[in-house]
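What follows is a single structure, and I will ask about it in a moment.
Complex shown without one protein chain; remaining protein chains in place.
Showing chain A:
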């Protein structure tokens, strides 16, 4: 009589280190994704802000957020400030996009090794 059984393969030190690394990379990956999504949303809002100012005169004053305070600036200045913010955010977005790629590469590398050894006894996908 043959029942299906699962063989228990031993986890050695190196395996454990690989698993730990994978866990770290996985958390990093999710955090980077979260940050970039927040940046995307912020870019949309900044664009909305610019749209709202379209109908205003260049020398009208509008409160602009600096940290937790607001300073009245010219609409023209506000537009410039927004443009600067957009450049900053896009730069961070690009940098983290690269980091995400690298992180994914490392993760896939570890996945391949761990799946090769443990097969269905380990689950490294959680989407």
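As a convention for this text, contacts are C-beta pairs under 8 Å (C-beta built on N, C-alpha and C of every residue); 3 or more make two chains touch, one makes a residue touch a chain; residues count from 1.
Note that in this section contacts and distances are computed from a predicted model.
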{"item": "Hidden subunit of the complex - UniProt protein name among \"LLGL scribble cell polarity complex component 2\", \"Prefoldin subunit 6\", \"Auxin-responsive protein\" or \"Small ribosomal subunit protein mS29\"", "value": "\"Prefoldin subunit 6\""}
{"item": "Selected from A:19, A:35, A:82 or A:104 as touching the chain missing from the view", "value": "A:82"}
{"item": "Absent-chain contact - pick from A:11, A:46 or A:124", "value": "A:46"}
{"item": "Chain not shown, touching residues in chain A", "value": "1-4, 42, 45-46, 48-49, 52-53, 62-65, 70, 78, 81-82, 85"}
